[in-house]
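Missing here is one protein chain; the remaining ones are kept as they sit in the complex.
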Amino acid sequence: MPELFILAQATSEGTNEVAQLFVQGLALGSIYALLAMGFVIIFKATQVLNFAHGAIAALGAFFVAVFATVWDVPEAWMPDSPLWVSWSLAVLLALVVAFGLGMLLERTFIRPMIGEELFAVAIVTLGVDIMVRAITNDFIGTNSRPLGDPWGTGVLDLGWVRIAHTEIVQMVVTIVLVVAVALFFRSRTGVAMRATAFDQEAARAQGIAVGRIFSLSWGIGAVLAAVAGVFLSLYPRRAAGLDTQTAFFAFAAFPAIVLGGLDSIIGAVVGGLIIGLAQAYSALLPWEFLGTGFGGVVPYLVMLIVLLVKPYGLFGTEEIRRV
Amino acid sequence: MKIKSKWLSIFLVLGLVLAACGGDGEGTTTTAGSGDETTTTEDMGEDTTTTEGEMMEIATDVGVDLEAGTITVGLLSDLTGPFGPLVTAIVAGHNAYWTQVNATGGINGLTVNLETVDTVYDVTNHVQFYEELKGEVVAFGHSTGSPHTVAINSDLQADGILAIPLTWYSGWTDPAINSNLLPHGTPYCIEAMNNIEYMVGLSGLESPTIAIASIPGDYGLDSAEGALLAADALGLEVVYNGVGKVIPNDETTYDEVAAGIVGSDADLVFYTATPGAFSAVYGRAIAAGFTAMWSGASPSWNPAFVAEDSAIREAIARDFVGSSYYEPWDGESAGAANVREVMTAAGAPATDYYGEGFIEASILHQVLQAAYDSGDMTQAGVLAAAKTLTSVEFDGLGPTEVYTGEPNDIVQRSQWMTRPSLESETGTMIVESNYTSDIAAAYEFTGACYVLEG
Partner (left out) sequence: MLYTSYEADQAMVNTTTKRVALFLFVVFLVAIPLFREGAIGGGDNPTGSLPGPSFLAEGDWLRLLATVLIFAIGGLGLNILTGLAGQVSLGHAFFMGLGAYVAAVFGMPGGGLWGLGLPIWIWLPLAGLIPAIIGVLVAPTAVRVRGLYLAIVTLGLVFIGEYLWRNLDFITGGSQSGRSHPPFEFRLWKEEEPLISFAEDGTWFGILNLDSTGKTYLFLLVLTVLFIVFAKNLQRTRVGRAFMSIRDRDIAAEVMGVNEFKYKTLAFAISSFFAGVSGALLASFVGRSIPETWILFLSVQFIAIVLIGGAGTVSGTLMGSAFVILLPRIIRDVTGWMQDVVDAGDSFLASIFDFVVSTDQADFGLVNTAPGVAPGLGIDQLNLVIYGLLIIGFLIFEPLGLYGIWLRIRNYWKGWPFTY
């Protein structure tokens, strides 16, 4: 593979391209992993394919933009603290609101559909996506909105690789959240959620409040989506901030979800990272032959190839179909 | 069943109320009430009824109502799409211009009303709205988007209606295409030549290298073609060619083009795109430690880049060279002063884009006046009047527009050069007025720089 050898040498900027793409792939993959995790949690608990995930992500980022740049909350209350403290608190506040939003959506649109065909519920979420996106776009307006994050254009230059400060934060936060989710599923409520996902009726028979579990799962899913939305809108990915197109990004995460298996959280994280790395390394493909935008198609191709071999994804459980 | 409906209705009401409270309160390009200009039927401004003296015999068919004393003009605009902030301000400029004119008697007593529709930069919408409006308006004050205007061009010709394109594609100067159009302003490819020569001068380098990139479509490709011509004429080495390689909203193309620009180590970058795509590639490039002088076609810039919370504000203020087809807000000409006065009186925030609205409206004003004077204000009459125009002047707001003569002689070649400014209200400052580069002046304009196939 002569190409890789050539690329292993330093470029004129001093960075090693393979390593640089690896870091970029991880950063992108962490966003996909967050989106996929939130999605899978919702799917596992409620059996719903949530097409509205992207819209919720954008709305969550919008909340952060409003809290941090428009209302100056809680910065106005603590003017002496460093920017990153007040901004993080603004984000936490926005996440609380996102949590509430997730629960509200579940209660309003999903609860009445219990017992209906899965396809129908998925289309309901499509309707929710259209609606929420239209309202969110109206709030966002036609200009991009910066989120007011404290890291700005800071970059860590290690010579052989350059990592933006925001990318470091991204990866750290993702690891923290994955660990948090893993721990959550060991807790009492987490076990209850796993039980509900496994067999709703039996869980109910055990005294688990299934309705509350549903709401909780949507709340958690919304929070994860919102975090992903925030990372999507930071420099250098979108230097100007959040705009009306941010919500569409979630569709790029679908291959990650399917790849990992619709009902596996580990699969979601692994799938997200794989797709992120695949997309980053697609920059090495000979572009002349493939034209523009092939990188956007790569996730779907990877997904298709995996599905041909494992129709339920890498970690998904095979559906036992009964007549 | 009760449970289903209760939450649903609560959510609905909540959602709608929130939507009502939200919306576009902030932002630099929203305009305040120039009031009611976007509906058809009301009279605005003063109630001037009939003209003094004799009533001329005016032929009318669509869009002109002599009894009610109104003229209706259509605006096919992109208000919520990729160029939303830009076009919203242009529409505000139009509105303000006509309010001013209507207040002083309109066109011989006839008030001009604007019917604005939002096409969201979608071709199918554009065509559908054209079909709807062609039975209501006497002409189109602007038609946003190059492929969109191309889509309705054959219909315009078949229906005999006039439209002013709101795009600076160089193909509009072609007599074979523009029988129903009144183009204005420096075309994208000439603009690119001006920008690049200016950048070379500013950089002080002997022979700088240049990277050229753009989004696809007539807008991006026409501008990039001009850049390539400029590089050729000035003997600059094009170290990266990303023409048509950036797809808005496709992240991987942003990564690819940014990597290409960074890897080429160019001294100058000419990149034409939507503001979102521009900032995305620019952000990635400076994250990789790249520094150079950047420029692009005028619509690539958005004042939000230097907004208070923008992450890239210092960097882009350092790197960017901007341009404008007409005098920006801070200009010194009588035309620009008029724009400032009118828009401030209307309570609108300071921004550079109203000028385009004033220019389009001025051209249309002259056409409508000519049509009135000739006694024929049918759609065909207005079109005929437009074709009799020799030149239109704008009090210095824009270069004089000439409509008779060979394309090579009448094509616009001068523009304004700007730089970002962190202090100014509009986000820019003018550095050069009525600037024509040597290569643009010398360029033999024989036809569209980028030819639209099919």
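Going in written order, the chains are labelled A and B, and every chain counts its residues from 1.
Rule of thumb we're sticking to: a contact is a pair of C-beta atoms (placed from the backbone, for glycine too) under 8 Å apart; a residue touches a chain by one contact, two chains touch by 3 or more.
In this text the structure is predicted, and so the values were computed from the model without any measurement.
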* To do: Could you tell me which shown chains are touched by the chain that is not displayed?
  => A, B
* Just name the one of A:22, A:281 or A:312 that touches the chain not displayed here. => A:312
* Structure fact -> Among the options A:23, A:42, A:68 or A:113, the absent chain makes contact with A:113
* Out of A:69, A:166, A:264 or A:292, which touches the unshown chain? -> A:292
* Contacting the left-out chain in the complete assembly, out of B:72, B:88 or B:379 -> B:88
* **Touch with the omitted chain, as defined above, among A:148, A:255 or A:271** => A:255
* Pick out the residues on subunit B that sit against the missing chain. => 4, 8, 12, 15-17, 19-25, 30-36, 38-39, 41-42, 79-80, 84-85, 88, 92, 116, 118, 120, 123-124, 127-128, 131-132, 134-135, 146-147, 150-151, 154-155, 158, 215-221, 244, 247, 451-454
* On subunit A, what residues meet the omitted chain? -> 49, 109, 112-113, 116, 118-124, 126-135, 137-138, 141-142, 251, 254-255, 257-258, 262, 290-294, 296-297, 300-301, 303-304, 307-308, 311-313, 319, 321-323
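Here is the rule we use: only the chains that are shown with their structure count from here on.
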* Asked: Hey, how far is the Cα centre of subunit A from the one of subunit B, in Å?
  -> 37
* **Residue numbers on subunit A that touch subunit B, as the complex places them** => 11-13, 15, 24, 28, 68-70, 104, 107-109, 111-112, 131, 135, 137-139, 141-144, 146-149, 152-153, 155, 157, 162, 164, 234-241, 243-245, 248-249, 252, 279-280, 282-283, 287, 292-296, 298
* Structure fact -> Touching subunit A in the complex, subunit B uses residues 3-4, 7-8, 10-11, 15, 18-19, 22-24, 26-29, 79-81, 84-85, 88, 216, 244-253, 255-256, 259, 262-263, 265, 275-276, 279-280, 282-284, 286-290, 302, 304-305, 307-312, 315
